[in-house]
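Only one protein chain is missing; all other protein chains are in place.
Coming up: subunit A.
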Amino acid sequence: MEFDTLQVRFGEIAHVVSSNFQKLPGSAMLARYIQSSYQNDPVRSAIELILVLFFIRYLMSPSYSTHKQNFVKLREGEIEELIDEWTPEPLVADQTLIEEIENEKLPVIVGPTGPKVKLSNGRTAINLASYNFYNFNANDQIKEKAIQTLRTYGVGPCGPPQFYGTQDVHEKAEADISSFLGTEACIVYAQTFSTVSSVIPSFCKRGDVIIADAAANYSIRKGLQISRSNIRWFKHGDMGDLEKVMKSVVNEQAKSGKLTRRFVVTEGLFETTGDVTDLPRLVELKEKYKFRIILDETWSFGVLGRTGRGLTEAQNVDPQQVDMIIGSLSGPLCAGGGFCAGSKDVIVHQRITSSAYTYSAALPAMLAMTASESVKLLQSNPDVLVQCRENIRALRAQLDPRSDWVVCTSSLDNPILLLALKPEVIKARRLTVDDQEKILMECVEESLANGVMITRLKTRPYANAMGAKDGDWTLQPSLKVCVTSALSKKDIEKAGITIRHAITKIMTRKSANKTI
């Protein structure tokens, strides 16, 4: 019964299909053609059928090979054996001697950070190791604001900015920073370290060209690595070399007729050398060769310029001519997080494509508010900068010209004095990078033993970072001495003398000579 209806139904459908087929223009011709061509030729039919089947299989198969080319087929028993035999390396290697000493000697601060700190060994030391240049950390006005914010917002925003993590304090901080800097817009990240390494890949994609300064800091290198762009390097701070590289990139692209995005990545004040970029020249080159500038002002924002607006203020460049300015709120501003300032398009684009912004929780409201407050403080009270610069001069005078052993590579206004061993000393004693590290580590210890806490520029992570092997630039291990305006000139000078003596003591020690 059911079968019958099915048959009838099938017949109907077949009828409809054939009648529709006949209605198509040219269908009769097609039918005739097929009929005639297959009538007497079963071989041809078979071949064509196989072709059709092959075609279908080809369409269905994935477009890439599913197995690596040199896949070795193994029997189950062999696989089991291999699995039994395989012994992995330990998850982490053993600590090296220098790492062990470093961990052990790491100073632990008890209580707040400031110009003078208490250490866990019970002693008090002068702190020339933190970025608290203006001692905003001890500012009562900022503290009060932070507590007020705590009492209205709690601590964490409990969500990423796109999902209800954006609070009005973040918007206020962004507006404050962009109006301070003089850019159209600004975006606040939850951590400085990850800001630039997330900004770069949000704009630079595969195929784009980035020209980076050879001395770029670790974060930038990580950003370059993620971006998968075409990376070129230019000699540190050498605008002539930059122009040469730019020209060659432009020529190449003109030849291939392909215009990609092109960027120059450099720093305001360099983390690794402490010197400064020639921004007016850079902007000139940018306009000439059509590159966009990503300027990492992590160490210059809040430091350079009359009111601390950074490199653009110090060198009288319109900030709108720099496409992206990246800065830190966690250093001298004593808040937390980082920011990127630029045109509106640039900022809006980051809000969903920059991974450190979209995939991370927003900055705690207290820290955003603190950032707003310290920007306001800088604006209303540029005297702290003047005072800080005086201290920089005083400290520098004690270290750079008077020491036989070290030379300061930092620019004159940089509150972070990087002291590297003099090239002639290195040459005379044939010191490797590791030796220098060891000597400087001892200098840090000696200085702390005499009541002045300083620190070192860490070079080890750079060994594996991108670009370290390219070019002739090598990272120079240095001492890092951070000036603060909270100390009197006398104290600073005294601290400078202590550091100088500590260096001399280590360098003239018998054992130091022995290692030669």
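Remarks
FYI, a residue touches a chain if its C-beta (ideal position, glycine included) is under 8 Å from a C-beta of that chain, and two chains touch if they have at least 3 such contacts; residues count from 1.
Convention: contacts and distances are computed from a predicted model.
Missing chain, UniProt protein name: "Serine palmitoyl transferase, subunit LCBB", from among "IBH1-like N-terminal domain-containing protein", "Serine palmitoyl transferase, subunit LCBB", "Ubiquinone biosynthesis monooxygenase COQ6, mitochondrial" or "Exoribonuclease phosphorolytic domain-containing protein".
Contact with the omitted chain, checked across A:Thr307, A:Gln320 or A:Ser355, is made by A:Ser355. Only one residue from A:Glu171, A:Asp318 or A:Asp404 touches the chain missing from this view: A:Glu171. Considering the whole complex, the residue from A:Ser37, A:Gln162 or A:Ser179 that touches the absent chain is A:Gln162. Checked against the full complex, the candidates A:Tyr131, A:Phe234 or A:Trp405 give a single residue touching the omitted chain, namely A:Tyr131. Note on the undisplayed chain: of the listed residues A:Lys290, A:Arg306 or A:Lys489, the one touching it is A:Lys290.
With the whole complex as reference, residues 68, 70-72, 74, 78-79, 82-83, 86-95, 99-100, 102-103, 106-114, 117, 120, 127, 129-132, 136-139, 142-143, 146-147, 150-159, 161-168, 171, 190-194, 203, 205, 217-219, 222, 225-226, 259-262, 290, 292, 330-332, 334-336, 345-346, 349, 351-353, 355-356, 358-361, 363-364, 366-367, 370, 453, 455, 458, 460-461, 464, 480 of subunit A touch the missing chain.
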